[in-house]
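Note that one protein chain is taken out, while the other chains of the complex remain in position.
All chains are identified by letter, namely A, B, C, D and E, in their written order; residue positions are counted from 1 within each chain.
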Amino acid sequence: MDSTNVLFLLIGAVMILSMHAGFAFLEVGTVSKKNQVNAFNKIIFDWSTSTIVYFIVGFPLAYGTALYVNNALFTYNNGIELVRFFFLLGFAACIPAIISGGVVGRMKFFPQCLAAVFLTGIIYPFFESLVWGKISFMGQDGSFFAQLFGTSFHDFAGSVVVHSIGGWIALPAIILLRPRTGRYEGHLDTRPSSIPFLSLGSWILIVGWFGFNVMSAQSLDNISGLVALNSLMAMVGGTISSLIFSKNDAGFTHNGALAGLIAICAGSDVVHPFAAVLIGAVAGIIFIKFFEFETEKLKIDDVLGVWPLHGINGTWGGIAAGIFGSKALGGVYDLNFFSQLTGSLLAVVYALAAGFILYKVIDVVFGLRMTPHQEMMGADLTFHRIETNPEESL
Amino acid sequence: MDSTNVLFLLIGAVMILSMHAGFAFLEVGTVSKKNQVNAFNKIIFDWSTSTIVYFIVGFPLAYGTALYVNNALFTYNNGIELVRFFFLLGFAACIPAIISGGVVGRMKFFPQCLAAVFLTGIIYPFFESLVWGKISFMGQDGSFFAQLFGTSFHDFAGSVVVHSIGGWIALPAIILLRPRTGRYEGHLDTRPSSIPFLSLGSWILIVGWFGFNVMSAQSLDNISGLVALNSLMAMVGGTISSLIFSKNDAGFTHNGALAGLIAICAGSDVVHPFAAVLIGAVAGIIFIKFFEFETEKLKIDDVLGVWPLHGINGTWGGIAAGIFGSKALGGVYDLNFFSQLTGSLLAVVYALAAGFILYKVIDVVFGLRMTPHQEMMGADLTFHRIETNPEESL
Amino acid sequence: MDSTNVLFLLIGAVMILSMHAGFAFLEVGTVSKKNQVNAFNKIIFDWSTSTIVYFIVGFPLAYGTALYVNNALFTYNNGIELVRFFFLLGFAACIPAIISGGVVGRMKFFPQCLAAVFLTGIIYPFFESLVWGKISFMGQDGSFFAQLFGTSFHDFAGSVVVHSIGGWIALPAIILLRPRTGRYEGHLDTRPSSIPFLSLGSWILIVGWFGFNVMSAQSLDNISGLVALNSLMAMVGGTISSLIFSKNDAGFTHNGALAGLIAICAGSDVVHPFAAVLIGAVAGIIFIKFFEFETEKLKIDDVLGVWPLHGINGTWGGIAAGIFGSKALGGVYDLNFFSQLTGSLLAVVYALAAGFILYKVIDVVFGLRMTPHQEMMGADLTFHRIETNPEESL
Amino acid sequence: MKLIVAIVRPEAVQDVKDALRKAEIHKMTVSHVKGCGQQMGYSESFRGIKTQVNLLNKVRFEIGVNDNFVKPALEAIMGVARTGKIGDGKIFVLPIEECYRIRTGEDGSIAIG
Amino acid sequence: MKLIVAIVRPEAVQDVKDALRKAEIHKMTVSHVKGCGQQMGYSESFRGIKTQVNLLNKVRFEIGVNDNFVKPALEAIMGVARTGKIGDGKIFVLPIEECYRIRTGEDGSIAIG
Partner (left out) sequence: MKLIVAIVRPEAVQDVKDALRKAEIHKMTVSHVKGCGQQMGYSESFRGIKTQVNLLNKVRFEIGVNDNFVKPALEAIMGVARTGKIGDGKIFVLPIEECYRIRTGEDGSIAIG
């Protein structure tokens, strides 16, 4: 049975690993051609540093286990703790990958990598430990929240812990960084470089998401077909609503599928499939409306729209679980609305504060922003001395 | 054991989900650059509407289970019925994805989405129920066919039920729609936009196919290494024959692999691996010859060649199982040739009739065809107001 | 349990199959645009011929089982032997895929396919049988090496058997073929065609690699979380070291991840995760230094750098397992350094000899090299009569 | 010697090439361009942001010819590139002062053909 | 009749199109080009191999006009394409000897507009 659980978690871990290629292609397709190479190197490097940092600091912080000092764990139960680390690392590494899409095109390479170190080493694992980990505060049976509200805060696969944390940390980073040069003076061409790469990224994320959600059961015995079905239903709801509301806009449609998946993570194990469709459909529209509000009204230059996509929809997912996670509405379990609401809002506050402090400090110490000339030349030439189709340049 | 079966079916379901990205990229690579975005939005939207429709109407029609009215199923045996739905949805959703490749470049967006609703809601599930489902007619033990021929109609993973139905429905749709403007007057450039995307699509389909075929066992106990090996062998046979016969043509080679996989679905659990090579090799040549016959002689403008690829090769697969599914020829089971032949032909008749009626009615009521000006501008600009590489336009 | 093992091996087999799409895209992205189509057709055709040849000749040679003459195996234990073949075929088929990247741009199509036949039919399986197969010489318990050194030669997932054999066979092939015209006279543009395709290839390989390594346990009971973690750690080590040492070069970074994975195959089940990071980090630097040494100093025109990547790093992996595979250094097993060293060097000698003879004979009999005019026009037009974006040509 | 610069519809390219060949004009340089004229452009939209795009795909021929070939070239092009709908394109004839064949170094009217 | 060939920064394209439209000049042919001038290039590097790339992205306008439109066109372009930093580009005015509208076969100054 342990060997089976190792396989189970491993499949999830590898699927989440593959999602990082999805993050990369989604960014590559959405940004300007002069910032494509940078997206690739950034994502793979952030994944790599996150691995080291989360292994040494983050995972021990969240769960109390330092795998590297306990060789017995290497073989105990086929090494299941190692694979659990790998699986949970995938979640942690989403944080920098999410933020990356918001700050693209004008953030310096190493400061942004440095941020990843703190994000996956401390900021994310601390919150993680409050919900899933060793600090019995929000999500654990008998935790503070459980005592306060009667039911603990429920976030099955990370709407709040992963997506909202990532998306809300991105917001201060994007604001501190200021818009790309010319973004609100009409000089900047904001059109995406490649719909096929955008779509490829979206598909890779969609497919990998089933590892993200289903394997969050963490043991095969607890696998739930409902989680799989609800993830599907929310993806479908997000796709349909955003396609219709955006009048068949390719960018919104592909992000709508992701919006649905983000929002369903929290309650995927408890809500009715029709509720999942609804949660996803609302998420698709949330993305459209808040993306326009953010980038046009507030003039916050969030390139991929990571705050509305991951931030607001993550929060929506946490709250929605509190609404639809109820037997009266066809669900299989009764969650507590106030527990969900409080937990979801707490994450917002934590993420905003942590994000502001982190990026402010890095900005003051190292500087976050590329020079105008670097920005004009593009991150690819600036940091990697290469264009995305090198053979074509003259 | 149930949890293991949930995992087993889920892996299959997710692999088939990923194949829809493959359908999209195969289409994107083969069509003109002005129809790429449309392929993406069409496939993801068809998948989404198919999910809803098959959940509410199609699956209950085929198997008698309405999952949404029976909350007990959400947790019964780890929710296995929900995952079975997801898995079988993948098959249903192939129907519009197959047809999409034939009608591309001149069909209006919403009529084609509407067709998907009827296809996955009624037309496909009805035939499915005759072979795999609750109407004991062709494929079930003790069904009408079993009584008539001594052995029931065998279609392990859908050569006939999925591919031939999809491919033969496409034929009347393509004919009703008429060729793209200028296609047979020499004005139309039929060259593909991108071999890399075509190849990517083909590879995604090839890889996902092993979920399609192997998980058709539907429970881990029944998993069959022979199914996996025969799928591989047919893919390889199709690749080799089509590469050689087409003198190394990249389009035929990549479709040849798919032709082999389509033809082996039906008999993959019963034939000898060498028979699988042969079935695949013949399928590769069938595609080449019938594609040329169809598009050059009959002047039917089947852009991706979905009728020869899925239609004829699906039928060939059903019949081939009747030939090679015999212990005398090294197989592991004796199928009945006439049962296979009759079943395969019945599918042709059903698909032609259903396809003709469906698309004729939609044509009369809503109109199927884009205007010549829309066609000239491309489906991307017409329906999505964007080009595939927006940043490059001036 | 057997059905579970069938699933286990099948997942590995399919993941390795997918890696061949990765080989294709890595090559496509790195070469000139005029050689892209060729990469696709070459890889899929090599895979196909390898399947047939390894099925009929190679696998029986290595393991003594001719699956096609023993129909009982088709159903015995859910056909597990068939899936084992599929899994091990994936390794064999890597040999031509590895070499392909070195000889690209000037090797004729059919001679290179012919080489694949001998490689996967005889040359690779013979060495394979010495380590993993029926000839008890190097890797088996009680083999010659085990007697000589006390511990047999250990190559868990093929650093030596697969990668070093492939990479070192490529070396004589590349030398015999001579550099591309103008390569060392400054006339040749060596810039890659597409970083996105290069990165896509790299990501597909990275993800698939976990099937390559983890499923090398060959039965679920033996699954090892340590193998998964160490693979991850080496990938991460290779990425980080090569990014830093190459000053953020996109080509080196993406190949560095692969370098780490190649080097860890041999010892992934025995070393400490920190040792894995180190092995990977060294591998990343080895690639950079030896690639420059090979292509600039030795003027060997190894287009993708397959000799330093797979050859030298494969050898390094075999030796590194002998260094870090020791309980004193935190590992879980004590390997013998001299056993590892001797085995790794033996592979070098065997591969160089076999590669030289094979390609020399093919060169003399059929000729390996394209004409200068063909080279100038590109392999795509020469062998496939098509360009990679056909619609764009005029 | 004249340089004929012709902007035509992408659909007409094969026919223009054939017509020129029939008129014994074998040498030309061709490129993808974008053009706007009486033909309407269109507006693009991505995630709610609209962009006015009024340039459509066209193909530009550049043909250096001796004076006596100007008329045949013009006739060849106009004969096949005309659909009668707006967007058919334009032809400009510019004077060439010198012409060189790089391969041989020849110049003048012998070099152009 | 003159052919105005203007090389401008990619960032200026929308403004140039608008300015021309305001000057009643609606017809043009545009293409992506690479240019070098006083502006510095850059060097690329891939897997240790450096390449000197000194051509930056520019956009080339080609506008056929009657003589009285030359001045408005030049003013329109220079009015919006100037940033004052090196790299702003050049305008060349070439003589056109003949001009034809393919759609109608019309020629001369009536055909150009």
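Throughout what follows, contacts are C-beta pairs under 8 Å (C-beta built on N, C-alpha and C of every residue); 3 or more make two chains touch, one makes a residue touch a chain.
Just so we're clear, the structure is a prediction, and the values are computed from it rather than from any experiment.
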Legend entry - Omitted chain's touching partners, listed by label: A, B, C, D, E
Legend entry - Hidden partner chain, touching residue among E:2, E:17, E:47 or E:101: E:2
Legend entry - Candidate in contact with the missing chain, chosen from B:79, B:101, B:192 or B:208: B:192
Inset, instruction - Would you write out the residues of chain C that touch the absent chain, in ascending order? - result: 182, 186-189, 377, 381, 385-387, 390, 393-394
Inset, instruction - Could I get the residues of chain B that touch the absent chain, sorted low to high? - result: 189-192, 246, 249-252, 255, 288, 291-292, 296, 305
Inset, instruction - Extract the touching residues of chain A with respect to the undisplayed chain. - result: 392, 394
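We take it that only the chains that are shown with their structure count from here on.
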Inset, instruction - Could you tell me which chains are in contact with chain A and with chain E alike? - result: B, C, D
Legend entry - Whole-Å separation of chain centres (CA-atom averages), chain A against chain C: 34
Inset, instruction - Using mean C-alpha positions as chain centres, tell me how far chain B is from chain E in Å, no decimals. - result: 50
Inset, instruction - Averaging only over C-alpha atoms, locate the centres of chain C and chain E and give their separation in whole Å. - result: 51
Inset, instruction - For chain A, jot down the residues that touch at least 2 other chains. - result: 4, 11, 189, 191-192, 200, 249-251, 385-387, 390, 393
Inset, instruction - For chain E, jot down the residues that touch at least 2 other chains. - result: 30, 44-46, 51
Inset, instruction - Assign the assembly's chain-to-chain touch graph to one of these shapes: line, ring, star, complete, other. - result: complete
